[in-house]
Structures are given as structure tokens and as C-alpha cells.
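After this line comes chain A, so read on.
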Amino acid sequence: MGPALPLDEAGAYVAAAYLVFLALILAYVGIMASKLGRIEKELTELTELAARRDADDPAREKEHA
Partner candidate 1 sequence: MYGRGLKPLSIASVAALIGAFALVFFYAPLDADQGFIQKIFYLHVPLALVALGGFVTGGVYGIKHLRSGSREHDMKSYVAIHLSIILGVATLATGMIWAKASWGAWWVWDEPTLVAFLIVFLLYACYQPLRFAIEDPDRQMRYAAVFAVIGGAFVPLCFMSVRFAQAALVHPRVLDQTGGGMPGSMFFTFLVALAGMTLLFVTLWKFELSSKHARAQLAALRRRVASA
Partner candidate 2 sequence: MRPVVAALLRKDLRLELRTRESVPAMVLFSVSTFVVFRFALDRERLEGDLAAGVLWVTLLFAAVLGINRLFVAEREQGGFDGFLLAPVDRTAMFVAKALLLFGFLSAVELVAVSVYSVLLLGPSPFQAFPGLPLVLALANAGVAVVGTLVGALAVQTRARDLIVPLLALPLLLPIVIAGAEATAPLLAEGGAGALPGRWLAILGLYDVVFGLIAVAVFDFLLED
């Protein structure tokens, strides 16, 4: 094993390692965010569907109320 790297050189490697970790976590959060977006879209569609159905069928609306 060679002598310890000087601080300025070692610092870059250490920073790179910690940045890799940070980047992976952020990428993961990004992917999960896009999944959340899809869930939100589906929920909106479902809500619209339910609202339309209630409008078509006034008897049901009374039931709900």
C-alpha cells in the first residue's frame, strides 16, 4: 500500500463517493415521484368518473347525500 494521498487529491475521491450516493438517492426519489404522479393522475380520473356517474344518476346522488 502506497503512502497516503495528499488531502487535495484524496478530497476529490471522497467527494465523488459521497456524491454518487447522493445522486443515487435523488434518482430514486425522482423515480418514486413519477410513480406518485401516475397515482395522482389515476385518482383524478377515477374521481371524474365517479362525479360523472353521480350526475347521470340523480337517485344515487341522493343516496350519497
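Selection criteria: all candidates are chains of the complex that A comes from, given by their letters.
In this section, a contact is a pair of C-beta atoms (placed from the backbone, for glycine too) under 8 Å apart; a residue touches a chain by one contact, two chains touch by 3 or more; residues count from 1.
The structure displayed is predicted, hence computed values, not measured ones.
Within this complex, chain A touches only one of the listed candidates (1 or 2), namely 1. Interface residues of chain A facing candidate 1 in the complex, by the touch rule stated above, are 1-2, 4-5, 7, 9-11, 13-14, 16-18, 20-21, 24-25, 28, 32, 35-36, 38-39, 42-43, 46, 49-50, 53.
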